[in-house]
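The complex appears here without one of its protein chains, the remainder shown in place.
Chain lettering (A and B) follows the sequence in which the chains are written, and residue indices restart at 1 in each chain.
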Amino acid sequence: MGNRISHGVEGHRQGERRAPKVIVFACRWCALIGADGAGKKRVQLPLDFRVIPVECAARVEPDSIIRAFSYGIEGVGVLGCHLGGCRYHNANHRAIKRLDLLKKLLATVGIDSGRLLTSFGTGHEYHQFAGILKDFFQELRGLPPLDEWARAATIDAIKV
Amino acid sequence: MASKRKAICILCRCYGEISDVIDLDSLKDMLTDHPSVSSVEILDCLCLEAVEGLSEKIRQSGTGKALIAACSPIARGDSILRGLEQRGLNPADLELVDIREGCAWIHKDYSKGATGKAWDLINMGLASLVRREGSEDATTLVRHEVMVVGAGPAGLAAAASLGQLGIKVHLVERSKRPGGMLNLISRVAPDETSPGEKLAPYLKEVEENAGITYYPLARIASAEGTVGNFAIRLQVDGTEHMIHAGAVIIATGAQALLPQGLYRYKELEGVLSAIELERHLKAGPVKARRIVFIQCVAARDQARPYCAAICCPVSLKNAMGLRKGNPEAEVYILHRDIICPGSTLEQYYRRTMAEGIRFIRFEEQNPPVIEGTDHVQAVRVYDAATGIMRELDADMVVLSTPLSARRDTHGLARMLGLTRDHLGFFEVQPLMHPVETTVPGIFICGSARWPVLAGRAITQGEAAAMKAFCLVSGQEIAALGLSQFRGEKFAIARVDREACTGCGNCVHICPYEACTLEPVNGASKSRVDPMHCTGCGTCVAVCPNGSIQLPEQDAQVIGEMLMQSFS
Partner (left out) sequence: MASEPGPLNPVLLIGGGAAGITAALDLANAGRAVHLVEKGPTLGGQIARLDKLYPTDHCAFCLLWTEVRLCRQHPLIKLHTLSFLKDITRQDRYLNAMIIEGPHLIDESRCIFCGRCEEKCPVDAIKSVGEHAYPPSYVIDADVCNGCDECMKVCPTGAIDIHRQEQEIVIAAEQLIWATGFGDADISPLKEYGYGTHPDIMSSLEFEEWIAEAGANKGTILTRHNGSVPKSIAFIQCAGARDKRMFPYCSSVCCMHALKQAQWVKRRSPAVDCVVFYTDLRTEGRHYYEYYLREIRGTSLTLIRGRPGLIYPLPSGEGIALRYEDTLSQTREMRRFDMVVLNGALQTSLTRPGITGHVPTLDGEGFLDKAVGHYPACGFCKEPVDVEASVAQASSAALHTFLKRERNGK
């Protein structure tokens, strides 16, 4: 317990923290169109995010998200198509429900639900994708660093 | 299984667009030491390289596996991959990493950071490439036969078209005669042709074409199989027929709703449903002198929140029919909007106005009231456009009800795995694929899909026939090729039979009902129908132990990519 608090205090000092590391699961349709659009418009974005394209946002397993946190990644975004717009017959509806539940579960092990970003149909234009990402970084910077206690919990939780 | 095969890395300078920001030379140095890399090449502009040369380079590198770091798939990346695949390279051996739109262009002032990010992205790509497997394709021989369910205008058009194209057609009809709803009507809206005339060319083809078999009085007892080979058991007048079809076209139509309990229907004489009026008009000139049509009966309301599209043109057509039989007749059409979109229908509307048919608008909250004791005598209506309460003498009132979804096709829907929307009409793919259902190989046309006039039903029947023709005219259907919006599906889910616990999560969640549980040595195991599976990966996300995977991107790949993401 003592460990956890001290980490939190240290982390808050301005300028010492490096940028939060972010993984974005982007569906190959709406989400990637937004990301591609941002690239084509040469919108300058923070460096510390990596995009993993998936065929459909429904593909994203809770396990992968938890695993990401266990590796020290501080924010995970899942971007998909708007409700009614999924090419895979509303698979995104299930994904949204699943992710909302996961947010609640993450909170129980001390991972702020703000660390899991979901955007369904709000990121398909270049400025929307850029805005979502920048806002996400902003939000993550406002949170204390992901501490060891939470990470340990996640390592226990992932599938073998 | 992690592959020991190394990959060639091909990095694109993109004429400086990438190389001005990302230090490709240092990437090359680092990659050369990478355990999964056989060799590294930097090219000025990949998409302008002769694809032939590129594919040769990849083949000659030894393993045929290649990681290409260039622009985004939406730019040129995808066409580079397509070109390589067309030259015989295995798509499972190719990985595209976007370091232009995804890196150089969005971090142009941070060369060091961008180079580090590119290194991470390439590592992630290699992690994916190393484990990547191609999904096992499944092919099925295609029957050059199509079953058309329903011999109304849509079904007849579909059957006739396919027959003319040389495809064997099984035209299945529940009643004795073909024609569907057109058998019940006097004239076809809006061209006022007789139903016989409208259907004549299609009926002729069905009759004369030896390849089209017509089964009247048929019931579908069971339906099994999948695209390419549906096995359908028909009961026709006591005899059983087994039909094998490569595709199925649903043209079961809709049913006319009866205005039960509305506007004193069945209570007063002279208050008819629209279908009853058709019967009268077929018999000859109708004697009534003052006819009032009421539109939107049991439609566009709480219980049926839809516009059935056909009722306005049909009422116009019937109004004209009444006038033709009795030029003295006074006809009123009470409506909430006149739905005559387009050129032909709008012209027809103008014609009816010129003919002297009168239109009175009423509002949903203020419907007309029918007056009379044994027989209808008058209709009282608040004319919304003038604000006057009108009392119209009437000796006939016609209630225009919508077409509603047939209730007797539930069984058929279940057998074929079709879903229905909340109104009961069959679900279809949106916008660009209006005659396709969510089940591959099953198409839909006519009012079973959504209420339409005969002309449009015929067009949809022809559209469905065209789609079915494309499907069944080949020799084989490959499961991977059965994608509406991609050249090839991304993947087909694969089950590790040993690990599968038979929990059924995948069965429950699959949007295409591609997973089923089957008994294997006393246990239940999941089985994926490759024809239905679309590779979305929803099942993978709900599997408790990772026994169902997409070979192109399994869970371990994602795990590896996460590990490599920030070096």
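Things worth noting here:
The criterion applied here is as follows: contacts are C-beta pairs under 8 Å (C-beta built on N, C-alpha and C of every residue); 3 or more make two chains touch, one makes a residue touch a chain.
As the structure is a computational prediction, the values presented were derived from the model and not from experiment.
Only one residue from B:C14, B:L27 or B:L416 touches the chain missing from this view: B:C14. Within the set B:A303, B:A354 or B:A385, the residue that contacts the chain not displayed is B:A385. Set against the missing chain, the residues B:M30, B:C45, B:C503 or B:M563 yield one that touches it, B:C45.
Among B:L43, B:A463 or B:I477, only B:A463 touches the chain left out of the display. Of the candidate positions B:S175, B:Q347 or B:N545, contact with the hidden chain is made by B:Q347. Touch with the hidden chain on the side of chain B covers residues 14-17, 45, 47-48, 71, 74-76, 78-79, 82, 161, 164-166, 300, 305-309, 337-347, 350, 361, 363, 384-387, 421, 425, 428, 430-435, 449-450, 456, 459-460, 462-467, 469-470, 473, 485-487.
Although one chain is not displayed, its contacts with chain A can still be listed: residues 29-30, 33, 37, 40, 81-82, 84-85, 124-128.
To be clear about the criterion, only the chains that are shown with their structure count from here on.
The distance from the centre of chain A to the centre of chain B, each centre being the mean of the chain's C-alpha atoms, comes to 33 Å. Listed in rising order, the residues of chain B touching chain A in the complex are 72-75, 98, 100-102, 105-110, 113-114, 116-117, 120-121, 124, 438, 485, 490-491, 509, 511-512, 534-538, 540-542, 545-546, 550, 553, 555, 558-559, 561-563, 565-566. Chain A makes touch with chain B in their complex at residues 21, 23, 28, 32-33, 35-36, 38-40, 42-45, 47-48, 50-52, 54-56, 58-64, 67-68, 71-73, 87-91, 94-95, 98, 159.
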